[in-house]
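Every protein chain of the complex appears in place save one, which is left out.
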Amino acid sequence: MRDAENRRAGYVYLLMASFGTLMLLLAFGLLAGPDGDYAFSAIRTAEHVPWLAGLVLVLMLLGAGSKAGLVPLHVWLPLAHPAAPSHVSALMSGVMTKVAVYGFIRVVFDLAGEPAWWWAVLVLILGAGSAVLGVLHAVLQRDLKRLLAYSTVENIGIIFIGLGLGLAFKTNNMAGAAALAVTASIFHAFNHSLFKSLLFFGAGNVLTGSGERDIEKLGGLVHRMPETAYLFLGGCLAISALPPLNGFVSEWLILQAILLSPDLPQWALRFLVPASGAMLALAAALAAACFVRAFGITFLSRPRSPAAETAHEVSRWQIRAMYSLLVVCLIAGVFPGPFLDALSPVSQMLVAGAMPKQPILPHLSIIPISESRSSYSGFLVFFFIMMASWAAIRVIHNFASRAVRRAPPWDCGFPDASPVTQYTADSFAQPIRRVFGPIAFRAKISQTMPQPGDLAPARLTLSLRDLIWELIYTPIESAVLFAAERLNILQFLTIRSYLSLVFAALVLLLVLVATWA
Amino acid sequence: MGLILAILVQGIQMVLVLALAPGLIGFTRKVKARLLRRQGPSILQPYRDLLRLVRKEAVLADNASWLFRNAPYLIFATTWVAAALVPTFAAGLHFSWAADLIAITALLGSARFFLALAGMDIGTSFGGIGSSREMLFATLAEPAMIMIVFTVALVAGSTQLSTVAEFMVDHSTLRVSLGLALIGLIIVALTENARVPVDNPATHLELTMVHEAMILEYSGRHLAVIELAAALKLLLYISLIACIFAPWGMARQDDGVLGMLVGVVTWVGKLAIGSFLMVLFETAIAKMRVFRVPEFVGGALMLGLLGTLLLFVSRSF
Amino acid sequence: MERFSLDAAHLLAGGMVLVSFMMLYQNRILGLLNVFAAHAVVLSLSVAWQAYVQSAPHLFVTAAIALILKAIIIPVALHHMVLRLGVHRDIETVGGIGPTMLMGIGLVALSMVVMLPAAAEADPIAREDLALALSVILLGLLIMVTRQNAISQIVGFMSLENGLVLAATGARGMPLVVEISVAFSVLVAFIVIGVFLFRIRERFDTIDTQALDDFREGRE
Partner (left out) sequence: MSTLRTALLNAALTIEEQKPWPRITVDADTWRQATLAIAAGNATLSGLWAEPGAMHMAVLDDEDGALMVLTLATPDGCFPSVGLTHPPAQRLERSIVDLHGLIPEGTPDDRRWLDHDRWGVRAPLGTGASAPADGAPYPFLKAEGPPLHQIAVGPVHAGIIEPGHFRFSANGEIVVRLEERLGYVHKGIERLLTNTTLDAAAKVVARVSGDSTVAYSFAFARAAEAALGVGVPQRAIWLRALMAELERLANHLGDIGAICNDAAFALMLAHCGILREEVLRACKTAFGHRLMMDRIIPGGVISDLDDPAPIKALTTRIRQRFPRFVELYDNTASLQNRTVSTGHLSPELARRFGVGGPIGRASGRAFDARKAPGYPPYGDLDFKAAKREDGDVNARIWVRIDEVYESLELIEQIIDRLPTGPIAYPLAPALRERRVPQAGGLAHEPRDSASEGLAMIEGFRGDVLVWLRTDETGGVLRGAVRDPSVFQWPLLEAAIEGNIVADFPLCNKSFNCSYSGHDL
């Protein structure tokens, strides 16, 4: 069963990877132009025809987008990432997708010349779509690692929203704003690599400790794997963009960049940018719901299967590796200033601008544009939360009762210990499925409820359809099948016919080369 | 000297919001009771309830984890910090630069995150119901809030509440977008505080609860801390609406004691008016069906988006 | 003062757009009627404000007509009619409310894009008012399109007409005569449709309950 799944994952991955590589090769081919010099410096200085540069952008979106997991080219990612061992998954989701992002930034910001404003439109739409669709899929997943993979799609979407903003500002010569957007985007890429790795390690621990990655069969792991639970919770907080962790800082910076966009002259961007801001906020809120569900079902409540009941904590070294990631997440969230400063040469190179130098004082705040507009001090927020909870605990414990009594849960006077009386992951996601599902998945349910006195089991059937798969990939698949069937005839030709085919192809190519020059 | 004074004023604000929050709840209950032709409990009753709860022993379910025990304090702390960062009687307090309106929203998001997890810790269905509904509503309420923040920030040129409040006092303007944002913010506030069309703070019906369902297994001091956090949240939202849309009478950082006192009095007055209007609205409306709420909150999101769009558009002329 | 009068006019016009959205959101006829009354109240306020700002006393008459006819008489009459027909217990939107509201947002954005550049030379008080009025008109059309119930369609039509009045008053100098005739034409239309309604009563009686089921909760 799992083998078949893995085979399919490998097949889809192979196809998408070769498709992406093809697109990237074509993009570089176009960039290199007729001179054929592939050195970055040569490409950078070359004059690019606008439509050709546009074509490069489209090819890069297809190529790098498919490697990074941009909707609708993401289909391989939730299949392939969970299939790998967890530390490899961490590498794939956390780091490899960022290589694609790097490639995209390098080509589109650096090499492809002056961007046109419609580039930003394209990137923003794809980014916002990926962010929302990715997290909507993530909310519905039962497989912990696939959930994380879909969440990668979401975060790639957020990164591309930032990049789209950067392009929009760059094309209108708003260097400061462009610097803010690009810095935020890259910072988010960095943050994502941290907490996504942390979460994949956590998922790996769960898999090692219980042998189960279907969250419907987990539960109560907080008692058996306390340290993993602690670390996974940290990752969940970071990825849900909650202060004082790092995920919040980068998303906050992107929102600040969006606030600068009324100055953009293009109408389409003026409408699109706030809309993508709304999408970003929606994705962040859905991510919080997704990770409440992921953590709550996996680690809290009572065990839903024997596997979860007998789970055990993993070795100390695995835990220590995760601690280091969590600490970096916290540092990047509490003291983001130095990180942003470190990124200023990058933004200088990409968009010829930089964010203001982040001051150490007052309060270690970060300031995207100017202090009067907005500022955020991760340190102060962290410090205040710690002080306030410490004060609350001190006051309560000194002046109030410290007595604790353990008792069965209240639960309306009918504490039924069986695991079915707690929420399932599917149940938790049902309201979200119900509200967003009709648009995103064409969710349909049908129900048979026996009449009173009829002891037959009641039945609920649910059908979800992946619209992207159905609308894009299924037609391609059938077209390919159709073509393959036709081409099948070629297998049974004579040698002479083969030779003539090859010859014809050769002549066609030569003609093409001749016209190109 | 100036720094110490600034920190002192900030400290007064923190203590003041904490001290007034239960009174605000008591006031809303009293008003509601009077509107329903009942006498109602004393305004001081929430204080007595809190005192009673902290004195009691806490009963913990057998399988409660460390998260269940610690979550109340984290919920309280994040809510308190958020409430302390909203300008109440004075704008431009020393630490108000620590977080802007987006960060305050996110801080409340952290509190919600822990509350939802705490609801799931024991593993009863009611906790799950509450958490799942709360997160559903939040998926629309948070973006709605962000769009409202956008609208306000585009008018005032800042996401810092102090700057916004000062801008609103100096350039009191009637703007269509601000009107839309106000309605949107009221919807968000009703949702976030589990008030009537969305949730019913006075209900005893477990199956319809949202906020109460999550805290059904809490007792004693833990419950007291969570109740206090809920009261703080209500105070925060009314103060927020007052600070953005009716900032008059608010003291400035360099005002003297008298100015501060005037600020406090007007702030308390605003709280009373705000909560009275809220209760009046609550009395006239029934609770919505659960799946009508996303449309209601989605309406707030659209109002925020519309406000932002109007501003983006009108900038061009 | 100039700035304030401009702002107040915009706020009132924007208020009408807001109330139009509230109409889109309603799924009960009685609720819709109440919101329509509010729509007319905002309209009459807006017209009265224009009358004050433009020092055009005849507009006060228009405001009064809007208030008495559209905010009081028509809603009350429709209210009675609805109760007599007994159709007020039906839920009655065609599409989902979410998509309809999204469509509404799109229409407002569209009217902004169309009107603001087109009326760039017009005086500022008229310019944005025109854009908002067009929004109200489009939203009224949307209400008419998305409702199946005849009464809701009437309300949609009248809210559309409110948008026309808003546009006319903002544009300075629509003669009173025209408005009175507009108001009376609406009244006539209202009477005609009222008669028509009683005739199609049978149609309401045969509304398929299956159609209601689709809006019940718990269905996906």
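A, B and C are the chain letters, set down in written order, and residue numbers restart from 1 in every chain.
Operating definition for what follows: contacts are C-beta pairs under 8 Å (C-beta built on N, C-alpha and C of every residue); 3 or more make two chains touch, one makes a residue touch a chain.
Here the structure is a predicted model, which means the values were calculated and not measured.
Under the touch definition stated at the start, the shown chains contacted by the missing one in the entire complex are A, B, C. Interface note for the absent chain: among A:Trp51, A:Phe414, A:Phe492 or A:Trp516, the touching residue is A:Phe414. Residue-wise, the contact with the chain that is not shown comes from B:Ser132, picked out of B:Thr88, B:Ser132 or B:Ser177.
Residues of subunit A that touch the chain left out of the display are 142, 216, 411-414, 416, 420-431, 433-434, 445, 447, 449-455, 457-462. Interface residues of subunit B with the unshown chain, by the touch rule above, are 32, 35-38, 125-126, 128-129, 132, 196-197, 200, 202-208, 283-292. Subunit C residues in contact with the hidden partner, per the touch definition given at the top, are 26-28, 30-31, 34, 83, 88-91, 212-213, 215-220.
We adopt the following convention: only the chains that are shown with their structure count from here on.
One finds 34 Å separating the Cα centroids of subunit B and subunit C.
Counting only residues that touch two or more partner chains, subunit A has 271, 434.
Listed for subunit B are residues 290-291, 294, 305, 309, 313, 316, each touching two or more other chains. By the touch criterion stated above, subunit B contacts subunit C in their complex at residues 173-177, 179-180, 183, 289-291, 294-296, 298-299, 302-303, 305-306, 309-310, 313-314, 316-317.
Residues of subunit A touching subunit B in their complex: 219-220, 222-223, 226, 229, 233, 236-237, 240-243, 248, 252, 255-256, 258-259, 261-263, 265, 270-271, 273-275, 277-278, 281-282, 284-286, 288-289, 292-293, 295-297, 300-302, 362-363, 365, 371-377, 380-381, 384-386, 388-389, 392-393, 396, 399-401, 403-412, 419, 421-423, 427-432, 434-435.
Contact residues of subunit C toward subunit B in the complex are 3-4, 7-8, 10-11, 13-15, 17-18, 21, 25, 97-98, 101-102, 104-105, 108-109, 112-113, 116, 120, 127-128, 132, 217.
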